[in-house]
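First the structure, then my questions, so here it is.
Complex shown without one protein chain; remaining protein chains in place.
In order of appearance the chains are A and B, and numbering begins at 1 in each one.
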Amino acid sequence: MVRYLARRALLLAVTLLIASVIIFALTRLLPGDVARLILGREASEMALANFRQEFGLDQPAPQQYVNWLVGFLAGDWGRSFTGTKAPVQPLVVGRLGNSMRLALMTLVISVPLSVGLGIIAALRENTWVDAAVSLLSLAVVGLPEFVTGLVLINGLALGVRALGLPATSTVPDGTLADWVRQLILPALTATLVLVGYISRLTRAGVLEELRKPYVRTAVLKGLPTRTVIFKHVLRNALLPTITVTALSFGWLIGGLVVIENVYNYPGMGALLVEAVKQRNLFVIQAIVMVTVFFFALANLAADLLYALLNPRIRLE
Amino acid sequence: MPNPVIEARGVSMDYRLEKGWLNAVRDVSLSINPLGIHGLVGESGSGKSTLALALMGYLAPNARLSGGAVWLEGEDLFRKSQAELRALWGSQLSLVPQDSLAALNPAYTIGDQIAEVTRQHFGLSRRAAWQQAVEMLARVRIADPTSVARQYPHQLSGGMQQRVTIAMALSARPRLLVLDEPTTALDVTTEAVILDLFRELIQETQAAALYVSHNLGVIAQICDQVTVLYAGEVMASAPVRELYARPVHPYTIGLLASIPRPTTGVETRLPTIPGVAPALGDRPPGCVFAPRCPAALPHCFTDKPPLEMIAPGHQVRCHRWHEIVNGDVAILTQPEAAAPHVAHQLAAESVLSARGLRKTYGGAGWWRRLTRGSARRVRAVDDVTVRVRPQSTLGLVGESGSGKTTLARCIVGLETADDGQLELLAIPLDRRLARRSRAQLRELQMVFQNPNDTLNPYRTVGQTLERALERLSPQPLPPDQRRQRVLELLEVVRLTPDYADRYPAELSGGEKQRVAVARAFAADPALVVADEPTSALDVSVQAVVLNLLKDLRAQKGASYLFISHDLSAVAYLADWIAVMYLGQIVEEGTAEQVYQRPSHPYTEALISSIPVPDPAQAGGRIRLTGDAPRAADIPTGCRFHTRCPRKLGPVCETDAPPWQEAGGGHRIRCHIPAAELLALQVSAPKSD
Partner (left out) sequence: MARPLTLLGLVIVSVFLLMAVFGPLIAPYPFDAIIRGAARLPPSPEHLFGTDRLGRDVFSRVLWGAREIIAIPGIATALAVGFGTIIGLATGYLGGWLDEIVSRLMDSLLAIPALLLALALLGAIGSSPVGIIIVIVLLYVPIVARVIRSATLNLRSSGYIEAARLRGEPLMYILFREILPGVLPALAVESALRFSYAIFLTSSLGFLGLGVQPPTPDWGRMVSEGRESYATTPWALWFPAGAIALLVIGVNLLADGLRRILRYEGAA
């Protein structure tokens, strides 16, 4: 198993390295002079040159990449092009924490809900319950979050004032009540997108396991249905949902961009949209790189958990 | 007469379709006495597995019992509640399933899964149940039961997995044991050992057993009573010796005759049953076998014959059984002689020669290890030299993992051998497919194993054959001539012209294989490599394809490299035989030499493990202990020494054995002198 995980980790490192090249190349090598875009058309050649020198944009691209990567690993993520030209790192890390809170809240709601729905739909295959779950997931999966988000805001926050839910969310303070109050709507919005995806995969996974011969073996041992389902079927059927959850986490980080905008929540996604509009390169690079890193980490964690629970890999 | 343990009376079963129900099993009655081993034999789709599970009171979620009843010692199983059935399952009624790896839960240890049975039924504590599980593993002759109990299913070999399922099935002392094709996935040497084990254990437990199989050889070796199922109906039921010695039903007669036997020889063709079994949906109204029956009379097509008792314990469903028994009607015409086949047995020249062929997988480079994790080097083919003589057939036999398929693929070029020389018709043949000339491609064609993916499902049979003609013909053919050739090819493989416009989905497995043979012969190749071409087919269909290959060899003057795990099929077709074990050839010689005087201890064991379709012949004498080592860790010295019943001593473990000539081209790779090995064969009591 150690070999397996070492291999996965190494592979992930390679992937991260290539991803960093892609990110750098996309933001830097494409046409358009950043300095001119930031400083505007009337800027003098002198000002442009100063700007390029200040941010190291005058160096050859490979050199810039190496500088950026080394700096990134050392915790120096560059400075913002605009405003006070503040260092990027504290800004992004602060926003990252906010986004993580929202992502966590979402996972806590959506994973149990959608896995539960998927299991129920599979066990009640071809009944109205199954039909209802699949219709629900067909209806909400793929609906842009700004549509579902606006429905929730206008329906629950503005529509039912008694609930006392805010239409725009702020970072929750330490209390559980505030977590729920501030984050429930954005988390629900994200859940609506995830639930279709996860429940559908869970249902397919459970159905696939149910058709395997070992289930018949268990039934013909005379085990109660409860044992057959919980001990034998779900033990195997839920293994893939670990990976799915990790993938959802990655999706969540991307998906939160829109949700944070809908709820005016000060997360990393909102910062990214701002940065993109200002072409604030170092901020963009930092956010994308950090996201990719956490996505990769989630995948590695999923691999570890998967390996621990799957004897075929654990005993490799 | 003792009271039967299990008795089915008039059982009919249906499967649910999108609209309504489809009858799968019709009016089946059978009973099994204590200690009886009842064989249920039938081809695929005959309903045998469905029926077997029904005898346990188990219905698949999409199945129902539409008539009849099943009694377990006088109690009607289908009147019981689910809870009552659960109390019987695993304790009174147990199943030994077909695919043992799939039938075990991959997430739990062997011990845990066996212990589950006694914990459920006897209320044993976790510790006591575990202890009992270990004892059960010892009872199925597992050498190290304590450590095996702690292992997971995927860590065990196929034979060991099957032992585990037996241990599980027997752990609560069942009254009825249902064995559903339990050895089908196993190699013949392992199968022989497992069959011995079944026999002993069923005796020990005093259970009744239902043994389901498509393999008439296995049934003959283990059962005392046999029921023959065809298209969901019982055709015949008889004591095993009687059924094999004096089959009465035309289907039974045809089936038994169509099995190739080592002694069939090269001079004859196999008798065959024409046509294919009907799909469940369109079974004929009269006798279900009538459309394929050589003795069918007009009323056979309209009136369903009753199941009649013709002797104690012997029932037959045929209108004409009187005439058949009295010899007034012959079902089998004398097997016709095959077209004269003159193999140039000792000819010096060869169609194909391969020298020192090697192919190793895995262990290639750090990058592959990083991304794929396959660090083990597997020497699939290791220094193999073979030659196929003009107009003859080289049969290549060996267990799974012996490298026979890899060898064939290296020869045709689907895999590129790492090393070695190839020659086709005395011209060097590049190891890489892309470097071979068009003429060489034409001369070397292949027939594949799986009939279901051998033809492109999106093309008609005609289009497939036309493309082969277009690519392989020496001169370009104008379209009308191509069409003409397609029809000729279809005729050669005994298919009517209307097949040209059919899609593969409309063909049966045997028909698909015949089209595949036609495709291989599109441009009169010199050598056709056939990799297990009949192993996915039913016995009665297999005979048709084997005959076809035999006829084409004579008509077209082609040679074959014929690969099969089924030694009887190889014996039917091959003039020369090479036996492979763990990537190397251990014995080669003419078919007669290898079968009549198998000299290498492995060949000897292999041949004596064949389940002979004749209950009067005791099973072979030699059993191999242990499993074949994995191809990734090949033993030192002689590769067979870990299982060899004639191991000499340390020399076998350290030195690779030399090739020894046994005369007439017969060669053996063994440390024991060839003369000594041959003498052992002559003195041993011959089984046939």
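Basically, a contact is a pair of C-beta atoms (placed from the backbone, for glycine too) under 8 Å apart; a residue touches a chain by one contact, two chains touch by 3 or more.
Source: prediction; values computed, not measured.
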{"item": "Among A:222, A:255 or A:311, the residue in touch with the chain that has been omitted", "value": "A:255"}
{"item": "Touch with the omitted chain, as defined above, among B:41, B:472 or B:573", "value": "B:472"}
{"item": "Hidden partner chain, touching residue among A:5, A:19 or A:38", "value": "A:19"}
{"item": "Residue numbers in chain A that touch the chain omitted from display", "value": "14-16, 18-19, 22-23, 26-28, 30-32, 131, 135, 138-139, 141-147, 150-151, 154, 197, 200-201, 204, 250-251, 253-255, 257-258, 261, 272-273, 275-277, 279, 281, 284-285, 287-288, 291-292, 295-296"}
{"item": "Where the missing chain touches chain B, by residue", "value": "367, 371, 412-414, 433, 436, 438, 441, 444-446, 448-450, 453-458, 464, 467-468, 471-472, 516, 519"}
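FYI, only the chains that are shown with their structure count from here on.
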{"item": "Chain A and chain B: spacing of chain centres that average the CA atoms, whole Å", "value": "51"}
{"item": "Residues on chain A engaged by chain B in the complex (per definition of touch)", "value": "3-4, 7, 10-11, 212-214, 216-224, 232, 235-236, 309-312, 315-316"}
{"item": "Touching residues (chain side chain B, partner chain A) in the complex", "value": "56, 58, 85-91, 93-95, 97-99, 102-108, 116-117, 120-121, 152, 154-155, 165, 168, 369-371, 373"}
